[in-house]
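Of the protein chains in this complex, one is absent; all others appear in place.
For chain A:
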């Protein structure tokens, strides 16, 4: 099939060296030369401030926008006055004779103190911290339970986790990714609970990322996930520290990002996307009931429209006799075949949803009402879509929004389309084929080398399909092959008996 191939030509480009891998550049004794080098390396950027101190023998260099003037006053000038200008007597300082290191330090928000006639540079940490307050994540609200959430500051995020797991085995491994951005990421796991092979696997994958910029958690997951072409998410993303900690204690790995409130959790199973911290805060019977509803909604979300199309288009024998005349009355005068109706209605719902997200919240709700009520009513009266189809599609999208995880909900809504098409071509057989393919795909998927659709065996049902009381959940999930399979020091059998 040479027809489809295009000629490849390799463009030439310079290699970018990461800041922390720059070869050293020795500083000189001349203040002017040093300053000149810094200015040149930072491309004469205007926010580079050079303050010559009285006598022009000493200079303080810093990037204006990322440093805190208060801190400069407190950590540099005030101590300088006390020691009568002797910089070597100030305690909180770092030294170096490498000007390239000086440049990296400036970029981190440190101030550089240079003295004429000395080749040693002194650094002071005067970084300005811009953080958002800790608030509950908008998209993962719970009724009961802790209401804090991650924010953009990775230090604060790690703080939130450390406060919840006060044990020395909580391991935090920081790395940077992206040659330009040098984004900091932190792999967090509980040593002794996590499967070491999985950690090794994840570390290799992270090491192999080569990119100029790492912008988001979603992009990151695409670099390291097992199947990029799959429709299903393979990392659980959350902004909730309580959820993260619960997953850490199951033996999973959390990945935190600097400047990003999203935390990725791997390896996961399909059912992890259907669990919510709410489940563990309510009575177990209630939680089980809600879990079952969520799983039912999974089936509903992907099959309901296709089921309806198959019934109306192929197998009207299955309509119960009491429903014949209502159904017939509803669809009699509709001009389009059911598949067009369904696609039309799905698109309408997506439009309402998407416009509702982008608009500010007071207008967003108005759009919901206008879209939902007015269009929904008018489209039926106009005879474009039958009122049964409106019910079907509305139920479908409701069912897809029940999923606690946002990505899974999006995947589900996308998954309805192939099934709609298949059912409009082959009826029930088409749905059977479609579901079979989805199931085969799910069974073949892996998350960090561990199976994604873990065999549904009885022991794992306890915290997936249903939720049993805590004392019955003695083991960690089988999927993770944790070196510490039991959740407590006292070994007991599955029934909670010792």
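In this text, contacts are C-beta pairs under 8 Å (C-beta built on N, C-alpha and C of every residue); 3 or more make two chains touch, one makes a residue touch a chain; residues count from 1.
Here, contacts and distances are computed from a predicted model.
Colleague: Can you pick, from "Ketoacyl-ACP synthase III family protein", "Sugar ABC transporter substrate-binding protein", "histidine kinase" or "Germination protein, Ger(X)C family", the UniProt name of the chain not shown?
Modeller: For the chain not displayed, UniProt's protein name is "Germination protein, Ger(X)C family".
Colleague: Which residue among A:127, A:387, A:406 or A:451 touches the omitted chain?
Modeller: Touching the chain that is not displayed is residue A:387.
Colleague: If the hidden chain were put back, which of A:330, A:375, A:395 or A:432 would touch it?
Modeller: A:330
Colleague: Of the residues listed, A:425, A:438 or A:465, which one is in contact with the missing chain?
Modeller: Only one listed residue reaches the unshown chain, and that is A:425.
Colleague: Since one chain isn't shown, list which residues of chain A touch it in the complete complex.
Modeller: These residues of chain A touch the chain that is not shown: 1, 4, 311-314, 316-317, 319, 321, 324-334, 337-338, 380-381, 383, 387, 422, 424-427, 430.
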